[in-house]
Every structure is written in structure tokens, then in C-alpha cells.
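Following this message is one structure expressed as C-alpha cells.
Excluded from the complex is one protein chain; the other protein chains are retained at their positions.
Lettered A and B in written order, each chain numbered from 1.
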Amino acid sequence: MLAWTIYITFFGVLVLMLLPRNNARAARIVALLTAIAGCVVAFVGSIQQANPGQVTTIVKVRWIAGIGANYYLAADGISLVLVVLTGLAAVSGILFSWNIEKRTKEFFAFYLALIGGVYGVFLSFDVLLLFVFYELTIIPKYFLIARWGSTRKEYGAMKLALYSFVGSHLVLIGLIAAWVVARGQLGHASLDLIELSKVHFSVGFQHWVFPLVFVGFAILAGIWPFHTWAPTGHVAAPTAGSMLLAGVVMKLGAYGCLRVAMVMFPEGMHEWQWAIAALAVAGIVYGAGVALVQRDFKFVIGYSSVSHMGFVLLGLATLNTIGLDGAVLQMFSHGIIAGLLFGVVGRMVYDRTHTRDFNDLETLQLGKLLPFAGVTFVIAGIASMGLPGFSGFVAEFQVLMGAWLVFPKLTILSGIGILIGVAYTLRAIQKGFYSDAPPKPVNHDHPMEPISIPERFGAVMLIGASLIIGLFPGLLMNWIEPCFNSPLSMFARLLVKGGSQ
Amino acid sequence: MNSVNYLQILQLAAPETILTLTVLVVLGADVTVLHGKSIAARFNVGALLSILGCAFAALLAFTRHTEANVFNGLLVVNPATDFVKVAILTLTIFTILISTSGKFTNHVGEYLSLILLGTIGLMFLVSTEDLLMIFISLEFASLVLYILTAFNKQNEKSAEAALKYFLFGGMSAAFLLFGFSLLYGISGSTNLREIAIGIAGKGFDPLLLFALVTTVIGFGFKVAAVPFHLWAPDAYEGAPTPSSAFIGSGSKVASFYVLAKIFTLGFVGAEGSAVWHDYLSGWMPVVALIAALSMVLGNLTAIVQSSAKRMLAYSAIAHAGYMLLGVLSNTPASASAMMFYVITYALTTIGAFGVVMVVEEATGGDAIKNFAGLSKRAPGLALCLMIFLLSLGGIPPLAGFIGKFFLFSAVVSAGANLGLLWLVVLAIAMSAVSFYYYLRVLKAAYVADAAADAPPIPVPLLTFLALALLALLVILLGCAPGLLTQFL
Partner (left out) sequence: MNHWLTILTLVPFLGGIVIAGLGGERKNLIRGLALATSLVGLGGALCLWLHFDPKSGGLQFVEQIDWVPSLGIQYFLGVDGLGLLMVLLTAIVTPLAILASWRLDDRPHVYHALILWLQAGLFGTFTALNFFHWFLFWELGLIPAFFLIKLWGGPKRGPAATQFFIYTMFGSVALLFSFLALRLATGSFDFIELAALAKSGVLVTKLQAAFGWKSIGLIVFFGAFLGFAVKVPLIPFHTWLPAAYSEAPSPVTMLLTGVMSKMGAYGFLRILLPIFPDQIRQVLTPLLWLAVATIVLSACAAFAQKDLKRMLAYSSINHLGYCLLAMFAATAVATSVNNSDLQKAAALDGALLQMFNHGLTASALFLFVALLERRSGGLRGLDDFGGLRKIIPVFTGLMGISIFSSLGLPGLNGFVGEFLIFKGVFPLAPWAAAISSIGLLVTAIFLLTLIQRVFCGPLNERWAKMPDLTTAERFLVLPSIVLMFGLGIWPQFILGAVDATVMKLVQQLNF
């Protein structure tokens, strides 16, 4: 049933393309209905999944027999978590883009194409199919930013597209090499992820293939120092674009790292574990530090995304069940929170004030003019800081526990990252909404438009999601944990050292 | 094989015969019945006739399952060559379709006939295993292509391009002939298989090496590989667009097929190896070098082009590099991967040139900035453009991506211990670079805004039909490549 998320979304793209050009309202409604349908299917399909610890096949059809490629869609608990995240992000992104007037139907067509590709990645268990969906997402991303973005949009879009492309091509090299070697070992060509996970590639081979594939995917996850596309791209993107980019697309990279790189080359991961953890912590601290000194509101959020993704990568590097659980949960949590933060900064603030410079925002007293935005940002900031009660806390403390076991010193460094995170969030809250600077006289000719219903809906939806998972993390943990606990799982070879607690 | 009468030859060469008849019909119709009608009408009717002929020939080639070998390899008919002929005929059909809106010439009948004649030459090229026949067909087709390039008498660039093409072509033909004669001298036969037997065990014969090099030169020129590519940008740019399309599609398919045949059948034993750290002299390292140079130079130079046609020319050079990798790998899997790639590339190229043609007619030039705002002025056309360019760039789920995947995986599996991986890494890296310049055109089309008073661009019906069909094919073959690979 989960495959319908993909089909419904692409069907929505088709319908949108056929709509008459200037009818913005129809475009929005079609897009919203499609996204809601996809979200509902995601939820229902996920809840119906009887055994999240196992990989449950949805569709497996021969595609290209010659190279062993199948149209193979399946899901385990991790896929379910990310599919649900995509559903939520899709709906909230559309709600926050309700005000797009310029070429609306094309905007939503590209948007839904991106979402469809993302659903595809999370549900693919054939490496070629996964790669197809992964690359598919690059084009809509480019156009969303280049056409509807803001600051330096063409440069940001091109940089993002090129980085993504280069990353995916690094992966392609590794995949082709692995396919060839696997064919030798298995006796037949195969691109089935589960079959490939059982192949024992030689240690020398994994020594260079693993970093190629891992870094290729991790570029999209914003690994330091290949993260520079992220702040530029997120700032240039229109609000919904940033929400999706930071919220979901970066998770594609992390998912690829986990599902493909780490599963196929576990010994390679063991070998490079320390390096990855070090880079992850560098990202955490660097991202937070740079966010602290930004003048542009959106850049703060952009860099904070790099910092939070550092936690995901750190969790992946721990190679024990707690850390990995935390990494997946952080993917979900940050997806929601980043969406919320960009929604506030991009839609609620920038679309009204047309400035993101703190020096200007300070004089506007937004805390009083847009109280809903202020409160939402405070709550989002609290969640982003990792305060308990919200999803970020559970995710981060699991990652930290996992990391404590393996890299105690690096963990302390990441603690510093958390503290800097508190500092820049506080700074953003103060400068953006509740500053003490003398206010500019209010221009009554252009009163600020109040926060619209779609925005409120979107905000409440995302806050609710973060809160529910923060208070009842079991809802998602019940999906994630069994994936790593089963001794027959595809992650078994990965978890050889480091125990479950 | 001994005495074969002409009737049998005609039967075996039925597709070619049909096409010859079509040429006569088209020429005749144009001179008599259509005399005095408008260019558009003449083109449409002539195209219809040509297409009928091609379709009939293709159907025949597709459905017959003959196996024959006449005159010791002079004419070889088997399902493989028949399928390549079908592919070439299909490409010709599409080329003719997009040429119907051309306004560059008065000599409609001649133009169409020349295209058909060129196709005949290409068809003979693929169904032979004899050096002589190869040379004759090659020259025949090339001659046609030179003339097609010069067809736009109103544009002096066209004449210049044709002259360059002709001079280059003549030179490389001379080299090729010289090499072929050396091969004959060494082995005592002009049949590829017998040549293989003849040169076996000769080892590192300098004459053989020379023959090898000249063959590479000859065919390298034909497929526009570096360093024999210098004619290509000017030819592609100066020639009337349908001619460029034809150069970049049908002739490429045929040339690669034959090149592969020559190397795999004829130069057996002289392969050498291009595996990393395991160099052995033979034709493989030479081809590898050329391939690498083509990929690098083609992609890097394409970045700085501002004319769409020149950009496509350099991209053709780059793609020739990728296809040469397929030749290099010398396994059945890589051969079929290479053919898949060439055929889908050819389809895409015709499509791309078709779009360029429409834009050129409407805006007066083919500079990338002329594409600005295309998505608003001609949304269907822009969509087709996006599909073609993204396929060339290798974005899934289009045919270009799957072709690249097939090709690269075949190449990697061919070399021992992943020895050919360095070539594939280079190819993938350059492919990533190519994404940039294709995206630039799409940026102009989708992101940039046209001038405020720019009118919508009219797209002629037949052209649009052809482009739409091509786009659909590209998508279809990308999602279900089995449809094509089952025949390869």
C-alpha cells in the first residue's frame, strides 16, 4: 500500500501539468489534496505494517533482467519513519506556500515531483531504483530554487544541483564497482539490496569503495566540509523549498549512508568509523559556531541544519543500537523542526518584512506585531535546542549515549556544540522577535498582514508532531528499534562491536 | 556462397532496394507532380513518401529472420544487422520529420533523396564484413553527408562547414584506405575474419600497428573523437539543422557498429590491454586514450559555448568518448550496452536538434540566450527540450542514464580486477561536468524570463509530433530498457 504514496504524488504532478496556466487556486488545492492523500496513505500503510523489524516487500517485479535490477519496493521500520516524515513535511510545505502567485502550478508540480522522488528513495530496496529516485530529485530542486527563490537564487540553485550531482556520481562509481564484484561472488548479477548485503566484499575493496559511496551520500547530508551548498542553497530557496531541503532532502543523504553504504560495506564502515565521527562532530560545532555570528536570519537556520545533521552522522558512526536508533529518530525530529524554523523565518517573517537582516528586524518588534510567529519560533527554538518534551531531546540523548560508549572525548565536544546551539537560538529569538532595540515608527500605510490560516495549521501540525514524539517517543522507537535488534537483519554485520543496551 | 544470382542479392538487400526505389519516387514526384507548389507542401508530401518507404523497409528488415553471407562477407545479413538497420531507418524517419519545416532550401526533393541515399549507404555499411565494402559504404555515406552539410546556399557558414568536413573526411579516408591496404598485405584477405586469422601470431608487427592507428584515425574522424574532431563544431553549427541531426544520429550508429565489428572481428589478438597498471600495446590502449581525450575535451569545451548547436557538437564529441569505452570493453555485454547507448543517444540528438531548429527559426539564432523564457513561449517544446537534455546529462529515469549505467557497468566488468575502472571514473566525472552545461540551457528555458513582448513560438505540427514521439521513446526506454535490449 505504501507504494501508492509514490504513485499518488506523481499523478498529482500530471494533473497539475494539465491545469490551465493562471489558475493559482486550483493548483494549490490539487497540490494540497495530493499531499494529504500521500500523507494519509503513509500513515495508514505504516501503521498496518505488522512487523517493523523485518523488511516487508511491497512490490517486486523484474525490471532489467540483464543487470539484475528489479522494481523492488519494500519497507522496514526505518523506511516507515521517514515516509511518515515526508508526508508531514509535504503537507506543511504546501500550507506554508499558500501565497505563491507566480506560476503556481509549475511550482507545485516541481514540488510534488520532488516529494514523489523522496518517497521512492525511502521505499526502494533495489540499489538502481534507489539511485534513480535519488537522482530524480535533483532537477525539481534546481528549478524550485532558481525560479522561486530569493538571495542569489541562481547561484545557490546551481551550487546545490552540482554538489548533489557530484555526490551521486561518486556513489555511482562505487555502486558499479560493487555490482561487478558482487556478480563475481554471487554468480549472477544482482542489484537487490538484501542480496548485496550478504556479499562479503574484500577488505581492500571496501577500503576505498566505502568512503566513496558514504561521502557521496553524505555530501547531500551536509557532512563537513562538503556542507557549503547547504546554507547557500537553503537561504536561496523559497520557504517550501528550504523546508523540504533541510527537512527531507538532507535525510536522503543520511538514509543512503545507512541503507546502502553502511549495509553493503560494514567492514569499511568499521575502518572509517573514527574519521566519520570526527567529521560529524566538526560539523556539529562548526555549524553551531557559524550560526552564532550570522546577520541573516535564514543563514542561522541554514547553519543550524548542518549542525543538527552532524548529530545524525555522529549517531551513524557509533555503530551501536542506541546511537543508530538516535540517528534515525534525529532524522525525523530535525525534519520536523527544520520545517518549522524555515516556515517561520521564510514565510511568516520574510514574506512580510522582506528583510532577513537582524539589524532591520530588531527595530520591528515582531514579537508584538506577529505574536503567533513569535511564540511559534520560541517553541521551535526550544525544540531545536533539544529541550526535553520535544522530539529533539530523545533523539539527541540517544545519540550522545551511543557516542559516549565509543568516543567519549568527541562526545564532550558535541556537548559544547549543544551549548552553542542554545546560544545562537537565544540570539535569534532575541534579535528576531523580542529585541530591546528602539522600534522604528510603524508604517501604517502597509500594515503587516496577519498570520493566515494555512500558516497556523502548518505550524500547529509540525509543533504537534515534535511534541507527540517528544512525549511518546515509543511511537517511533517501536518501529526503529526492531530493525537493529534482530540478529538476521541487514545491519547485523554492522553491529558486530558495540552492544545494545 | 558460390554463385549467387542477382535476384537473391536483391532479396537479401531488400530494405536497401526499397529505399532506392523510394529515392526515385521522391525525386520523380518532386520534379513532376509537386512542381510549383510551396516548399512546405513539397516537403510534406516528399516526407510522407520517404517515410512510407523507410517504414516499409524497416518492417521488412524487422520481420525477416534471414541469415546469409554473400561473397565472403561482402554482404552479411543476420538478425543483428537487420536490427541495426531498423534503428537507422527509424532515425532517418525522425530526421525527415523534423526537416519538413525547413526553409533553408528550394531543392526539397534532392534533399530528401540525399538523406535516403545516405541511409542506404549506412545500411550497407552495417551489413558487411569486408574491408572494401566498408570503405565504399563509408565513403558513400560521407559524400552524402558533405553535400547535406552544404545544402543551405543562403548561409556561407554552411559552405565553409561542408568544405572543412570534406577536406577532413578526404584526408581520413586516405588514411583509412592506406591502413586497409596494409591489412590486406599482412593477412592476404579483405574479409575481417580471415584477416584475424592472418594477423594472428604476428605479434608486434609495426605494419599492423600502423594499420591499427590509421583505422582508428579513419573511424575516429567519422565519430568525431579527439583529436579528429576539429570539423565537428563547425559542421554541426553551419549545416542546416536537420543535416546536423542526421550526422549526429544515423551515421554515428552505423559507424560505431562497424568500428566495433572491425576491432572485435578483425583485430582479434591485437587487443593489448588498457587496464590500469597493466598496459599492453594493441588497439585497446589507443582507443582508451582517444576515448579519455574525447570525454575530457568534449565536456570541458562545451561549458564555454554560447551557441546551442556548437554545444551539442562538443557534447557529441564527449558522448563519442563514452561510446568508445563500449568498443574498448570487447565483451558481448558491452557491445549490446554500447549499441543501446548509441541508439538512444541518436534518438535524443535528433530531438535536441529538432528543438534547436524550431527556436532558431522563431528567434533568428541558436544562442543559448535565445532560449530564454521558452517554457512560457512554447511549453510543450520546452518540456521536450528538458527531456532530451536531461537524458543527455544522464538523469534517471531517462534513457541516457540507463544507457550510461549499462555501458559503465559493462566496461567495469570487462577489465580484470576492475582494471578499467579508471576510465569509468573519468567518464562519470566528466558526466557530472556535463550536467552543468545542459542545465544552463534549461535554466534559460525555465528560469530566465523572455522579453516582455515575446510572442509564443509556433511549432509546426509534424515537428512537434516527431519531438513528442521521441521524448516518449526516451522516457520509455529509460524506464523499460528491456524493450530495446532484447534485440541487441
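In the analysis below, a contact is a pair of C-beta atoms (placed from the backbone, for glycine too) under 8 Å apart; a residue touches a chain by one contact, two chains touch by 3 or more.
No experiment lies behind these values; they were computed from the predicted model shown.
Touch, as defined at the top, links the missing chain to these shown chains in the whole complex: A. When the whole complex is considered, the residue among A:F11, A:F43, A:W404 or A:F457 that touches the unshown chain is A:W404. Taking the whole complex into account, chain A touches the unshown chain at residues 378, 382, 385, 387-389, 393-394, 397-398, 400-401, 404-405, 408, 411-412, 415, 418-419, 422-423, 426, 430, 434, 436, 472-474, 477, 481, 501.
In the analysis below, only the chains that are shown with their structure count from here on.
Here the spacing of chain A and chain B, counted between their Cα centres, is 43 Å. Contact residues on chain B toward chain A in their complex (touch as defined above): 333, 375, 386, 390, 395-397, 401-402, 405-406, 408-409, 412-413, 418, 421, 424-425, 428-429, 431-432, 435-436, 439, 443, 446-447, 480-482, 485.
The touching residues of chain A, counted against chain B in their complex, run 63-67, 106, 128, 131-133, 135-136, 138-139, 142-143, 146-147, 154, 158, 161-162, 165-166, 169, 172-173, 176-177, 179-181, 183.
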